[in-house]
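The complex is shown incomplete by one protein chain, all other protein chains being positioned as in the whole.
And now, chain A:
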Amino acid sequence: MTGTTARRRPYGVKGAPYAFLLPATVLFLLFFALPIGYAVWLSFRKVEVSGLGLGSGARKEVWAGLENYTDALTDSELLDGALRVLGYGCIVVPVMLGLALLFALMLDSEKVRFTPVTRLAIFLPYAIPGVVAALLWGFLYLPDVSPFYFVLDRLGLPQPDLLDGGPLYLALSNIAVWGGTGFNMIVIYTSLQSIPAEVYEAAKLDGATPLQIALRIKIPMVAPSLVLTFFFSIIATLQVFSEPTTLKPLTNSVSTTWSPLMKVYQDAFGKGDIHAAAAQAAIIALATLVLSFGFLRAANRRSKQEAAR
């Protein structure tokens, strides 16, 4: 950061930062601010059809007030979708981040072998598109081609239908956990690496075991990056779209409104009711912000209490 030299600057410098920021600002206005504003505007409007809805004057857009919002909040499809995604998120976020933390701690411990290979292998799913990941796992869930069913069959064990009922949640969660663990592991591992080695020395002198060091020193010290990964995981989970959409052709249990975002898509392009879709999208955005920032505040308050003790 400079700034201290501002007083001596020639006149031409003043406009420079604005010029550098011009492309980003224009793109932001066109592709972020304008669409958001437009979506909010649409969410307060509706189409009124008079008569049979034929002719040019028969359909007109009118002000709807909060009607779209009350409709959305009482829409059982949207609420069911929200519950499904909450259940899904309650599996994905803890399991994914738990595994990410575990792997990061293991990578960071002493005398571990094969770390370059295992680290790369666990990170690899990050490079694979969600659609392709869902497709690969989808095939692994299909009894005809899956190695799991082959093994279960040979062992004479029961073969559950992974694409229906309760197991469907696990099947979908598994795809997200598989895809996201490596990335979060790297974030946590990186912040583990930035802890100076001297910090552990005192604990070692006191005879602390590696487990105690991990629980009492390492985890508290990487708490900020855990909070960050949690925050982004909540946002990503609530917006799940491509994985269930990809699994849909393989099973009848994934409806076109399985997740709230799929419902928005369905209403906007399936039914052509952009006004309802806009209101739903606004509610989802608001719920996402409330949940993710609520979490952030709770985490901050907790860390302040810890510090005060």
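The rule is short, and it goes like this: a residue touches a chain if its C-beta (ideal position, glycine included) is under 8 Å from a C-beta of that chain, and two chains touch if they have at least 3 such contacts; residues count from 1.
We take it that contacts and distances are computed from a predicted model.
Participant: Which choice in "Benzoyl-CoA reductase subunit B", "(2Fe-2S)-binding protein", "Multisubunit sodium/proton antiporter, MrpD subunit" or "Carbohydrate ABC transporter permease" gives the name that UniProt lists for the one chain left out?
Facilitator: "Carbohydrate ABC transporter permease"
Participant: Touching the left-out chain: which of A:Y88, A:W178 or A:W258?
Facilitator: Considering all chains, including the one not shown, the answer is A:W178.
Participant: In the full complex, which residues of chain A touch the absent chain?
Facilitator: These residues of chain A touch the chain that is not shown: 1-6, 9-10, 12-14, 16-21, 23-25, 27-28, 30-32, 34-36, 38-39, 42, 99, 102-103, 105-107, 109-133, 135-140, 144-147, 150, 178, 181-182, 186-187, 190-191, 193-194, 197, 201, 204-205, 225, 228, 235, 238-239, 241-242, 245-246, 249-250, 261, 264-265, 268-269, 274, 277-278, 281-282, 284-285, 288-289, 292.
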